[in-house]
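Note that one protein chain is taken out, while the other chains of the complex remain in position.
Right after this comes subunit A.
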C-alpha cells in the first residue's frame, strides 16, 4: 500500500511480465540510468528503492523486480501482495509476451489490491521493425495484437517504452507516482506488512502445482 505522511509517500511497486520482456532493464534505466545490452536473467526477485520528487509530494518507490521464469510464477503473490502499483511489461516484438501480460492483468484483477495503480508497458519500442504487437488499431494487420484498446478496456495506464533509449521510462514511473492515492491514513511506517502466512506456505512449498 502507499503510505503517506508530510507529503511523502512510500509505495511498493512490482514489475511483472514474461522472461526477457525487459523488467530489469526498465528498473535499471529508472534507478541507475543505465542500460545493459545483455541483461542476465533475474533470479527470485531483486529489490530497489528510488525516490521521486513531485510538486505535491515525495514518492519513495520500493521496487520489486520479479523474475519472469515460469518456476517463480507461483511465488508472485508474495511480491504483489500489498503493492500500491504494478507495471506489467511485455516485449512489443513478442506476441507471446503480450499474451503473458494479459494473464498477469487477469491475475492482478482477481487477486490484487483493487486500488492498485496498474500500468502496461510495451517495452523495446526501439525495435519498430520487429514489432508484433500493434500500438493502435489502425496499424493492425490481421494477426497483430493491439495494445492500446486492450489497456483502455482494462483500465490500465499504457505506454510504450524503451529501456535502451530511455523513451518513456521516467515518464511511466512519474505517471504512477502522480496517480498514487494521496493522504491515505499512515499505515506501517516501514512500508509493507506481508501477512497471511498460511496461504503463503501453501503457495511456496512447491515449485509447481
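Here, a contact is a pair of C-beta atoms (placed from the backbone, for glycine too) under 8 Å apart; a residue touches a chain by one contact, two chains touch by 3 or more; residues count from 1.
Note that contacts and distances are computed from a predicted model.
Student: Would you kindly match the missing chain to its UniProt protein name, picking from "Hyccin PI4KA lipid kinase complex subunit 2", "Putative thioredoxin-like protein", "Vacuolar fusion protein MON1 homolog" or "Mitochondrial import inner membrane translocase subunit TIM54"?
Tutor: So the chain that does not appear here would be "Vacuolar fusion protein MON1 homolog", according to UniProt.
Student: Which of these, A:41, A:111 or A:165, touches the one chain of the complex that we don't see?
Tutor: A:41
Student: Decide which residue listed in A:13, A:26, A:52 or A:67 touches the omitted chain of the complex.
Tutor: Only one of A:13, A:26, A:52 or A:67 touches the chain omitted from view, namely A:67.
Student: List the residues of subunit A that touch the chain left out of this view.
Tutor: 19, 24, 28, 38, 40-48, 65, 67, 69-72, 75, 78, 190-192, 194-195, 197, 200-201, 204-208
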